[in-house]
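Each remark here refers to the structure printed beneath this line.
What you see is the complex with one protein chain gone and the rest in place.
Chains: A and B, in written order; residue numbering restarts at 1 for each.
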Amino acid sequence: MMKIGIPRGLLYYNYQTFIDSFFYELGCEIIYSENTNKTILDNGVKYCVDEACLPIKVFHGHVYSLREKSDMIFIPRIMRLYKNEFICPKFCGLPEMVKNSIPNLPPVIQDTLYADSKTVLKKWAFSIGEKITNDRRKIENAFSISLKKHKDSKKGIRDKNYKINVALSGHPYNIYDNFLNMNVIKKLNRLNVGVITEEKLNEEYINRQVLNLYKKPFWTFARNTYGFTTYLAENSLVDGIIYISSFACGIDSVVIELIKDRIGNFPFLILKIDEHTGEAGFDTRIEAFVDMIERRKGIEDNISASW
Amino acid sequence: MKITFPHLGNVYFAAKALFDELGIEYVVPPLSNKEALEIGTLYSPEEICLPFKIMIGNYIKSIENGADTIIITGSCGPCRFGEYCELQMNILKKLNKNVDFIVMDVPSDIGIKEIFNRVGKISSNSSKSKKEKIKALVKALKIINMIDEIEADAHYIAGYEKNSGDSKRLLNKCKRDAINSKSADEMINILSEYKRKINFIEIDKERKPLKIAIIGEIYTIIEPFSNLYIEDKLMDYGVSSKRTLSPSWWVKNTALSPLKINSLDIKKASKRYLSLCIGGHARECVGEAVIAKNEGFDGAIQIFPMGCMPEIVSKAILPTVSKDLNIPIMSLIVDEMTGEAGYITRIEAFIDLLERRRKSVLFRS
């Protein structure tokens, strides 16, 4: 049985269900990298070019951990997720970055994906499937099962019954990698703060927000986070916004400014993460932010009570 | 309307000529310098890339000189340059600078109608006939080609000149004379004159100077201040340098890209290492490194601003190119913190490395 190595990093967090199911249905043995940990981070930092952002470095670490265990490693080249949009250029050159930085890699599945239509997606799935089996029906089957599973899968977080609620925004791989974000969701929950993520907001609302801009953001990530945070802020659906951003992220450097320009003095906390982020300072920031929201809420409640 | 624009290499020559011909008022911002960077750094988001900051400095200096309309070219990703206009508009608005932006995006992104609309905003300020307007544009294109060529010649000849400094002196004088011209025709005459003169620089054909290719992110390689005047330095050291990317290259590349016949040599050369366009000029960077080797260059220097997304990808690939083809490649990353001392040390050490490497190869063969 062919062993497919799947690095648990970057867009794996978005398409986990599809990827898992597809390779399973094709009859592969799937070797996952472990959840991000210190060793993975250290190896990522060691092999990846210095200037890259933390999630890219960590991805290198995941690939490194798989290199002796798998016959092939899955590093798709994802060019776009929606029509006429882009994602970060580093995703487009990801296979090259990894292959030129980590020595002695097994073959890499790096088929190029413009995921803006089902036809293209299917073609892509076939070009991968054919590397594994000659049975086209099996590929067809694997594709439709996986796509259905993906559509049915639950995405995003929406906590209920918390006194304070914040929008947690940023690239999915920063939000869902609990090692990189130092368990931020758990930390917030423990402070009695509930979290909502962008997957829970209907895309229509997101796209409507973007219309106010001079230029429609051409990055999918940017459109999502911008639409999500500003909609929630403008309609006071949450008490604050927490943005998890990796240091030196090109897209974030733009989106954060756009959000700030739009939401005025709505509570907005940016948590920067890189390989040196100390947990103590990180916690202090979160606690102070929650304190601030509480006090603000207290004052608002008092005002409304006295009316 | 008084138009201004950010500095992008030699573009200001063509822009001056164009607006002179159209009879539109304009302000050429002072050449990018420390002051522009300081102003830009003060008002720009901290983590945005260097070109953004210098451009903000350019705008503010121009606004001080009366400009009220800013023209920039756009792009629709995936590099950050495409988002510049939106952020820059917001910054200037917050500073209470009342200016209009005219963003020249490519037609495929905003539609041909919108392009005409935006071009119309500029050309309606000109009282010239349509024919004259087209003529003006043709002259401007001619000028950008000429000045880029003269500059490229000077950079290359610097390695062969008999009297050290001849080509640099000529280039500087050419730029000074050209920018003081009163009309596009006069500028074209001046440039033709210098194009002739540059062939008269005394050269020593026997010399075998070091040859270095300058590759990387387009803004930081064409805008001398942003790369701490690396090409001037190479001329001083008597090194022949070559840089493919330039404003005139960009014009040609953009014009040919819908037909997919742009920069075929670069695409071919980069194929083995990076076969797709991933944004910015990452593919060009890799391709040019390969071409540099094929053309017998001794080394290549990659320059890009800190955090530049596409060039980070090419930086990851270049060590493999360097190893496979046996050509030294050095990456220089620039931002507002770049210290000149360490920067020069790297350049000098790289030149030493190339020199000693060449000697030892000769010695052994």
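Methods note: a contact is a pair of C-beta atoms (placed from the backbone, for glycine too) under 8 Å apart; a residue touches a chain by one contact, two chains touch by 3 or more.
Please note the rule applied: contacts and distances are computed from a predicted model.
Enquirer: So one subunit is absent here. Using its UniProt record, which name fits best from "3-methyl-2-oxobutanoate dehydrogenase (2-methylpropanoyl-transferring)", "Amino acid ABC transporter permease", "CoA-substrate-specific enzyme activase, putative" or "biotin carboxylase"?
Expert: "CoA-substrate-specific enzyme activase, putative"
Enquirer: Can you work out which residue in B:94, B:162 or B:356 touches the chain that's missing from view?
Expert: Residue touching the absent chain, from the options given: B:356.
Enquirer: Any idea which of B:31, B:141 or B:251 touches the chain not displayed?
Expert: B:31
Enquirer: Among B:119, B:256, B:325 or B:344, which residue is in contact with the omitted chain in the full complex?
Expert: If we include the chain that is not displayed, B:344 is the one touching it.
Enquirer: Applying the definition given at the start, please give the residues of subunit B touching the unseen chain.
Expert: 30-35, 164-165, 168-169, 172-173, 225, 229, 232, 236, 319, 328, 333, 337, 341-342, 344-346, 348-350, 352-353, 356-357, 360
Enquirer: Footprint of the hidden chain on subunit A, which residues?
Expert: On the side of subunit A, residues 45-46, 49-50, 101, 275-276, 278, 280-281 touch the unshown chain.
As a convention for this text, only the chains that are shown with their structure count from here on.
Enquirer: What is the distance, in whole Å, between the centres of subunit A and subunit B, each centre taken as the mean of its C-alpha atoms?
Expert: Centre-to-centre distance between subunit A and subunit B: 35 Å.
Enquirer: Residues of subunit B touching subunit A in their complex?
Expert: Touching subunit A from subunit B are residues 45, 47-49, 74, 76-80, 82-83, 85-87, 89-90, 101, 103, 105, 109, 273-274, 276, 278-280, 282, 306-310, 312-317, 319-320, 333.
Enquirer: Could you pull out which subunit A residues touch subunit B in their complex?
Expert: 48-49, 51-52, 77, 79, 84-90, 92-93, 96-97, 100-101, 112, 213-215, 217-219, 222, 247-254, 256-258, 261
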